[in-house]
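As structure tokens, the structure follows; a few thoughts come after it.
Only one protein chain is missing; all other protein chains are in place.
What follows is chain A.
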Amino acid sequence: MATADVKSTVPHMDMDRGGAFDFSNCIRNQAMCKMGGKAPKLTSTGTTIVAVAFKGGLVMGADSRATAGNIIADKHCEKVHKLTESIYACGAGTAADLDQVTKMLSGNLRLLELNTGRKARVITALRQAKQHLFNYQGYIGAYLLIGGVDPTGPHLYMCSANGTTMAFPFTAQGSGSYAAITILERDFKVDMTKDEAEKLVQRALEAGMHGDNASGNSLNLVIIEPSETVFKGPIVPEFCKRPEPNDLVYKFQAGATKVLKHKTYKYDVVESMDITH
């Protein structure tokens, strides 16, 4: 089939719903739940995320652990999402929702920047996030800290899954926020230097990683200023390091596993035209 034919038939098939959700399994899944099947565990970020404003800028940070129940599903997941060059979002809640919502936001903001020829504002990112989340009445489990620097100055907002938003000089979110906020409440000062703010965020994150089982492994920081944005990470605190074994090599000799049947498929190596590089 020629490419043009493929393109013209595709929109009628189930692929392009314009990004909308597909509810076709819902009734079946509810029936299965009634029969006693439990729903599967979703990956949640189970997070400590922290953000602090300082004189002229903003420091945001997150740990990097994703959990599914008590299993650590991902040791180095990226919870500091880039929305634009100078706007970042840290996420807590359902990991898939956070990935998709931040992906949508960064796409929309980029289009906005290209269409207007100006840098996007933090309040725009916030409004887009809250309107999307409010539409879904809290069922999209994304709890976001959206912050950045735009022509109107540094801003830091929190956006809840149900669409509630607030502005803060400093805040923490996620399951480790209780530990983190104690450090912030004790040590936050108005108009700190960049260095002080960075240290404070790191200490607050470490408190969260220490006190909360669902946070840990390593931390990522982003320091946003009008002139530049610096990303730091992953930083592994001393207490998160795995103790090195003295002499541990589980090395299996070739042939250690008994093979019953074996088959090799060799490829036909075809020169391909690759337009990616």
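Assume a contact is a pair of C-beta atoms (placed from the backbone, for glycine too) under 8 Å apart; a residue touches a chain by one contact, two chains touch by 3 or more; residues count from 1.
The rule is simple: contacts and distances are computed from a predicted model.
Chemist: Which of the following is the UniProt-recorded protein name of the chain this complex doesn't show: "Proteasome subunit beta type-3", "WD repeat-containing protein 41", "Protein CLEC16A isoform X1" or "Ribosome biogenesis protein ytm1"?
Modeler: Protein name of the absent chain (UniProt record): "Proteasome subunit beta type-3".
Chemist: If I consider the whole complex, including the chain that's not displayed, which of A:I71, A:L111, A:M166 or A:V230 touches that chain?
Modeler: Per the contact definition at the top, the residue touching the missing chain is A:I71.
Chemist: Considering the whole complex rather than only what is displayed, give the residues of chain A touching the chain that is not shown.
Modeler: With respect to the unshown chain, the touching residues of chain A are 1, 3, 6-7, 10, 14-15, 17, 20-29, 32, 36-43, 66, 68, 71-77, 94-97, 99-100, 139-140, 248-254, 256-267, 269, 272-276.
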